[in-house]
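Note that one protein chain of the assembly has been removed; the remaining protein chains are unaltered in position.
In this document, chain identifiers A, B and C correspond to the written order of the chains, with residue numbering beginning at 1 in each.
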Amino acid sequence: MSDHFEPVIVGFLCNWCSYRAADLAGTARIKYAPNLRPIRVMCSGRVDPQFVLQALRSGADGVLIAGCHPGECHYVNGNIKALRRFTLLRKTLEQWGIEQERVQLLWASASEGTVLAAAVNRMTEELRALGPLRWGEKVLGDNGAAHLVVEEV
Amino acid sequence: MTENGKPKLAMYWASSCGGCEISVLNIHENILTVDEVFDIAFFPCIADFKIKDVEAYPDGYIDICLFNGAIRNSENEEMAQLLRQKSKVLVAFGSCAYEGCIPALSNLTTKKATFEKVYFNNPTIDNPDRILPQHSTEVAEGELTLPHFYHTVKSLDQVVEVDYFIPGCPPEPPQIWAVLQVVIGALTAGQPLPPAGSIIGAGTMALCDECTREKKEKTIKRFFRPYEIQPNPDQCLLEQGIICMGIATRSGCGALCPSVGIGCRGCYGPPDGVEDQGAKMLSAIASVLDVGHESMDEDVLEELIQEAVDTIADPAGTFYRFSMAHSILKRVKNGKGAA
Amino acid sequence: MTDQKKSPAEQEKVGVYICHCGSNIAGTINVEEVAQWAEKNPNVVVARNYEFMCSSTGQELIENDIKEKGLTRIVVASCSPHMHEKTFREATERGGLNPFLFEMANIREHGSWATNDKEAATSKAKALVNGAVERVVHHAPLEKIPVDINPNTLIVGGGIAGITAALELAEGGHHVYLVEREGTIGGRMAQIDKTFPTLDCSACILTPKMVDVGQNDNITLLTYSEVESVEGYIGNFNITVRKKARCVTEELCTSCGICEEKCPQKVIDENYGAGISYRKAIYRSFPQAVPGYPVLDKENCTYFQTGKCKVCEQVCPTEAIDYEQEDKVITFDVGNIILATGYDLFDARQIPQYGYGRLANVFSSLEFERMVNASGPTAGHIVLRDGVTEPESIAIVHCVGSRDQNHNEYCSKVCCMYSLKFAHLVHEHLPDAEVYNFYIDMRTPGKGYEEFYHRLLNEGTHFIRGRVAEITDADRHPGEEGKLIVQAENTLLGIQQRTPVDMVILSAGIEARHDAEDVSKLFKMGCDHDGFFNERHPKLAPVSTMTDGVFIAGACQGPKDIPDTVAQGGAAASQVAKLISQGTVLMEPVRASIREEECSGCRICNTLCPYNAIEFDEEKFVSRVITALCQGCGTCVAACPSGVIDGAHFTYTQVMAELKGVLWDVQSDVLTKQEVA
Partner (left out) sequence: MERITIDPITRLEGHGKIEIFLNEEGNVKNAYLQIPELRGFEQFSIGRPAEEMPRITNRICGVCPEAHHMAATKALDALFGVEPSSAVKKLRELFYSSFYVTDHTVHFYALGGPDFVLGPDSDPAERNILGVIRKVGVDIGIQVIECRKRNHEVIKMLGGRGVHPVAGLPGGWSKSMTKEEHELILEYAKQNIDFALFSLKIFDDIVLANQAYVDLIVSDAFTHQTYYMGTVDEKNQINFYDGLIRVVGPDGAELVKYPAKDYAKHIAERVEPWSYLKFPYLKAVGWKGFVDGADSGVYCATPLSRLNAADGMATPKAQEHYERFYETLGSKKTNGRYAPVHHRLATHWARLIELLYAAERMQELAQDPEITDPDVRPVITSIPTEGIGSVEAPRGTLTHHYKTDENGILTDVNLIVGTTNNNAPIAMSIKKAAEGLIKNGEVSEGLLNQVEMAFRNYDPCMSCATHSLPGQMPLEIQIRDKDGKLVNRLSQYVDQP
């Protein structure tokens, strides 16, 4: 990797609000960090924590889960379930030593292209500051090196 | 050893507790049948073949090798390589070899922290020179060596190809005997073996299928530690707020722990169709956490949910009690999980 | 396992099509590079880039490649799927493939339009294309789900929207159940005197339609009734309605009105009469009420309160009065539902500084409507509360409760026009009276509306641009004694202005019904923050909702004037008529399903579905998805701890494949055996 670090963010965007918000941001020609790689799901309630973990495992530096505002979910309350899972996942990820900034939950309605764009910009900056995660090489990869010598303590 | 037509059996432990062997012995009188059918080719716990002997075998000499224990150090890995090479069928036997088990909780901390705790910071240590075990030590008489202690505990299939997996900590004796009968049938009467890569000696669906406790719709307001309440003896423990991994755990043991009022801890690993047991458990119980409503103010909502979530002590260590090495992330980024 | 055989997914032949969208995409993204790069993917047979993929020639590219190159999967990288997913699915189908064997990569809205950095945009495009390719090879052919449509329709709300919809359908030969909470249909429009801008008499144009409803055999009219429960799904709803006891036997009542006339008990008519007129304890809201038979209001009836009276029973020539009558619970099946539940008027008491309810001569707009109405309490005379004095000066305050951070942010859309109408009516009834309209902006979009405004300018109305700060009876200057002083900043002159008047009319805004949220839950469709029902799409599906078979019309969806409301009533009706004439609908196959043989019966999913689409089989101890109820959100799929719920078209495998696909460039080399295998 070159010395200049560009974080990669996977975004799980719900079909009805946040994905359309991203559409709107584009349509309105709002320029924001190109670091987000969106994946469309029907509802933020579809986001299986396994997706988040796999994203981190597969090299993402951060994950953004975006849904409709509470009360505006097109499936009534799928986003509330997303919030419950996110809250527990965040507590678990903390034990895994993964900084809170790396996995974020955002509410963005279809009309809030600016909100989504701003969130992506902010998150990109936060991840730049944190540096790369790149799980495979930086966390798992060191098993090879680390066990060769007993570390200096 | 005798060069007759009898199939060759091997059983080896890597980083394990010996419970798998005890569970094998708990098939009781059937052990005599095993002794009749097989020639032991390598079985440190009951016979005297040495690594040297195994190295001398032709590749694939061993018909079936039951490998238990996790890959904790370089010796474990070397033995895994050797036995893979020498065995026709290599079985990851028990939770440690299958998915890391309790030893893999070590992936919630670091090698450095472990050494410091064990050799420096504990109430009985007397180590003024801050000595740590070394891979190689020069003593007056010569050199002494130890295996490399790994940073990350791995499951068997993360170092070699594995043909079958038998889950459980330990696998339950009836399940072991059932598997052995299938193997014996295949080796002696040419009956078919299950497709390679399958998980055998267990069910396919979640433990609830075997659990006799009554299950209702799940709406949980908060969770309790096992000593905080006296659970109703007939009702689903999870519904009563006692964490039970049964919903995200493969059946096969017969729901032993719930039957004595203790929540399942997940030692049979995830059921078919689930990759990361902990993540699924997390997702399921968070989903049925019956706090917060869409009409609430966002801050209140988040606060309520946070409160309820905080009644779960140690999610990582609970949801990944046995499956850490097989989880998607496999280990923590730093030692936070344990300190 | 060392088995090197190709998996089914690896055998799929994918065609990738990168759209230039003129310069919209090609201007920022190096489409040739992306196409050449995509072709390196072992699954990709052909990767093209083309000027406009959505053009017929663009679509033909796809169709021909499927036929000639034997493609089995299609990926188009262009605009948002919300723009053209349908287009390309159809092209895929014309090419001979199942339409769901297609996937779209959004490289315009999410790509070229979102950044100027060409390099970044190009590599992002690669990631998105790769994600789509990795995903599409795991797609399964899906068939839309056919559902028969019951030709009957439920319409909730008997205002002009409901009436219009009911008549459209009934006259088209379809049966309608029209449920109205009040004793009569007619709704808000029946309370209004004249309609802007044409000034024709509201009642005169409404009542004939009400009569039509009453007389149409295809309409079952259920007034003084409320929907209690809604079960089922599009084409097959089961409805339960409570028909409240009106203590009048409809079969016997001839609507002669004698009971109402003889009833000794007078009651202030808070509802239809806007609180400024009286009705009896047994009453019809107005003479032209449909149906014509009255309602007995038990709370105010002397007999029900004291046990004595029974006058109505004695005077009724047909013995239609029945004090023992009980609520009736009626159930029936319909295929579609139209909600036309209307609006509440903003309660001006919430703005104390305007003095409504405290200062006698501050009137609400509805009060004024009733007063100026020939059939109202003053027979159309505009007088102060004392009932006699004619005001010499009247202030009309716009935007009461609307365009107001403290109350409703939105514009209620109709207030400017009805305030102008009020001004005109005042000029008409009291030619000498001074009229002051206090407005923020004059909003008159609509046929003939702006012209009406100009007419009022010529009629001598004083238009003062500025939000009213306070209305008080505390006089400070000579000439203010005994007057109401309207305090406002004239933003055109830039001065604070005190305007003494005799009467103030507050043009209250439109609000969602107080019980809109309960109603939305009853019908399992969402409300927005203001309580108005959510349409499926603000532009392209304004009368549909997220729930198939449930439609909305009129002010329950948002503030509207009568023409818009009538238009929506008609639109909703034609949506329903379309479904009825189709006979069956095909529902999107994006649905959850449970692999019952693998379900452990843990019941985690049972409480999660907002549509109650998951049932538990007590015999087999497994959970089951009722496909037609499922809306495909996937919440249960994510929650199932056994992974035995499949979310069609968003399966675990598909999403995981896309995920790994978009991360192609940052995957680490340190893979475990298991991941390599």
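Observations on the model:
By our rule, a residue touches a chain if its C-beta (ideal position, glycine included) is under 8 Å from a C-beta of that chain, and two chains touch if they have at least 3 such contacts.
As the structure is a prediction and not an experimental result, all values here were calculated from the model.
Contacts of the undisplayed chain with the visible chains, over the whole complex, involve B.
Taking the complete complex into account, B:Phe149 is the one of B:Phe38, B:Phe67, B:Phe93 or B:Phe149 that touches the chain left out. Contact between chain B and the absent chain runs through residues 1-3, 13-23, 25-26, 28-29, 31-32, 35, 44-53, 56-57, 69, 72-73, 75, 101-103, 105-106, 108-109, 113-114, 116-119, 122-127, 131-134, 137, 139-142, 144, 146-147, 149, 169-170, 172-173, 225-230, 253, 256-257, 259-262, 265, 313-314, 317-318, 321, 337-339.
One rule holds in what follows: only the chains that are shown with their structure count from here on.
Shown here, the protein chains touch in all possible pairs.
One inter-chain figure worth recording: chain B and chain C are separated by 54 Å, centre to centre, where each centre is the mean of the chain's CA atoms.
Multi-chain contact residues of chain A, defined as those touching 2 or more other chains: 48-50, 54, 69, 71, 73, 76-77, 81, 85, 135, 140. Across the assembly, chain B contributes 154, 275, 280, 283, 285, 287, 295, 330 as residues in contact with two or more other chains.
Interface of chain B with chain C (complex): residues 154, 157-161, 163, 196-197, 204-209, 215-219, 246-248, 251, 270-275, 280-281, 283-285, 287-288, 290, 295, 330. Remark: chain C residues 80-82, 106, 108-111, 113-117, 120-121, 124, 127-128, 131, 524, 526-529, 534, 546, 590, 608, 610, 631-635, 637-639, 647, 650, 652, 655-656, 658-660, 662-663, 665-671 touch chain A in the complex. Taken together, the chain C residues at the contact with chain B in this complex read 1-3, 517, 595, 598-604, 606-608, 616, 621, 635, 638-644, 652, 672-674, 677.
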